[in-house]
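All remarks here apply to the structure that follows.
In this view, the complex is presented without one of its protein chains, the others remaining in place.
Read from first to last, the chains carry the letters A and B; within each, the first residue is number 1.
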Amino acid sequence: MSVLRPRTIAIAVVALAGLALPLVWSHPFVLHVAIQALIWALFAASWDVLSGYTGQVSFGHGGFFAIGAYTAACLTKLVGVSSWVGMAAALLLCALVGLGVGFPALRLRGHYLALVTLGFGEIVSLVVTNWQSLTGGAFGMHDYGTFSGLPADPLAQRQMAYLIVAAVSLTGLAILLYVTRRTSAGPAFRAIREDQILAASLGIDTTHYKLLAFSLSAGFAGLAGSLYAYYIQLVSPTVGSSASSALVIGMAVFGGIGTIWGPFLGAILLFSITEGLRFIGVVYNLIAVGAVMVVFVIFVPRGLAGIRLYRRGRQQRADRLKADEDADKGLVKAE
Amino acid sequence: MFEEILEFLILGLVLGGIYAMFAVGLTLIFGVLDIVNVAHGEFLAIGGYALYIAMVVLGLPAAVGLVVAPVAVFVLGLAVYPLLFAPLQKRLGRRAPGPLFLVLTLGLSALLQNSLLAIAGGEFLSVPPAVKGGLDLSFTYISGQRLLILAVAGASLGLLFLFLRFHRQGMAIRAVAQNPAAAQSVGIPLGRIFTLTIALACGLAGLAGALIAPLFSVYPAVGFTLTIKAFAITILGGMGNLLGALVASLIIATLEALSVIVIPSEWQNAIAFGTMILVLLVRPQGLFGKKP
Partner (left out) sequence: MLSVQGVSAGYGRLEILHKVALDVAPGEIVGIIGPNGAGKSTLLKTIFGYLPPFEGTVTFENQTLQGRSPDQVMRRGIGYVAQAGGIFADMSVHENLVLGGYSLKSARAVNAAIEKIYAQFPRFRDRSRQRAGSLSGGEQRALAVARTLVISPRLIILDEPSAALSPRLIEEIYGTLADLNRSGIALLIVEQNVRRILDSAHRVVVLDMGRNAFAGSSDELRRSDRIRRLYLGEDAG
């Protein structure tokens, strides 16, 4: 532990410096990119809790994001609640929806679960497109306002928005990391990912923990959606499209599936890079995301998080070796 | 009322032919490789673009375009296994692939779709129908293109089934789907069969894309909605079951066509997704599947 201390401090310093950068270099475009990157980061981390960490791959996370965004927009526009209430409502409602999706999905695995979540995302997108009286149809919703209590000055407003988004997003990350690393849910999630049947035979209540993963993941995706709604001040059906589900998976793959902080960081980096690519041409950013997914899945399966691990060296490689061997032994016995 | 229903039934049959050409390929890939190809729709879109290039850009006759398009997509499909799937299979070794192939093909889908967008732009390109005129029944009119779709869909699927049933390589494809290790022991090279299977399925999707181009226009995302619908169809028919996919295509297409009578057409797409979720919850192995 004492060996790790200076490293932890170094990482913290770099992270804080990175976070402070958009406040120091307060160009509106930099802030704009940074805010959206943090929203996507929370979204990617939320996807990873369910899909990477617990191994229940969701292809329809855009659906939760959209529900969160529309919940926030509707509540603020129609009821006039503050953005804080809107965010909390988005979180809770999406957690409930996640529970609702999780229940029927309990029996499904692998391909089937991915396809049913894909269908869920499409249905959300159909509903928000066609429920015109509430959602404004294909044109979406606007004119419901931004975060409550922002200053009037445009730059200060954006800086404040940045601080809010950063605070919410990092708190979200901290909670997800805490739940998976410091509570009994973490090992249960990992056990479900490795072998559901074995997990159940070890006395892990897989139903309970899968539903927990579903609602946790959906809730924070919804929270990210509400941040998006308040910052962009326009929600349309495209926010929940399968393209955004694909984008978030690409970000997670880029950062390193199954680590939670990896997708968080991966989203920030990939979003910044692809926004940079917008200077070259609007569509190239999505080509890049596709290329990243293809190349990383085949050649860099651990993502950026995995590359970093190489420096920590032997211990981890030995662990991995042993895990592989254990898996092999299990296979051989099964034969 | 009866004539209206009959009219929608005919429309459903035409649509079902397209769905079937697409879904049968998708389910074939799943049956042989155990991979759900999320990028399948992009091959359909490429088929449409190939027809557009042949007919509109180069001014070739429609018949040539309808041959060139599937062949071009078939050739492109030949590259998918050796370039993308084989390296990932090799890296995974004997470990379970899990959802990684889904992520891979999802990435391929984004890559292809947005490459099309970058190259061809987002506008809807219209292609003239391959055949003019049509069939005038007393109560409805069926355009020549729709009749062509029916004929080509029937013929191509029929040929595929004959190929799989009687041809040496077709039998090898079925053998690999049933028992890859035994297939190897009789001398079937897995890699070549995987490559061939994907290319065949892609070629079929390319042909479907060329056939619907005059009806729906050509644009980058033309295949993606169909992909998601085809998942519903393959699940309904039992994943990996070709005949099941064919029947399910006709069921879903007919339901969609008839639904217009009862519900607003914007909700038409919900039928496929609703059916998919219902089937997965009630009978995950599909109508004709064995165990999932």
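Some points to look at:
In this section, a contact is a pair of C-beta atoms (placed from the backbone, for glycine too) under 8 Å apart; a residue touches a chain by one contact, two chains touch by 3 or more.
Fair warning: this is a prediction, and the values are worked out from it, not measured in the lab.
Across B:T140, B:Q184, B:Q268 or B:Q285, the single residue that touches the chain missing here is B:Q184.
Across B:L9, B:A86, B:A118 or B:M171, the residue that sits in touch with the chain not pictured is B:M171.
Seen from subunit B, the chain kept out of the figure touches residues 93-94, 168, 171-172, 174-175, 178-179, 181-190.
As a working rule, only the chains that are shown with their structure count from here on.
Residues 30, 36, 84, 87-88, 91, 94-95, 98-100, 102-104, 106-115, 117-118, 224, 228, 231-232, 235, 239, 264, 266-267, 269-270, 273-274, 276-277, 280-281, 284, 292 of subunit B touch subunit A in their complex. Residues of subunit A that touch subunit B in their complex: 51, 55, 57, 59, 104, 107-108, 110-112, 114-116, 118-120, 122-123, 126, 129-130, 242-243, 246-247, 249-250, 253, 281, 283-284, 286-287, 289-294, 297-299, 301, 327-328, 331.
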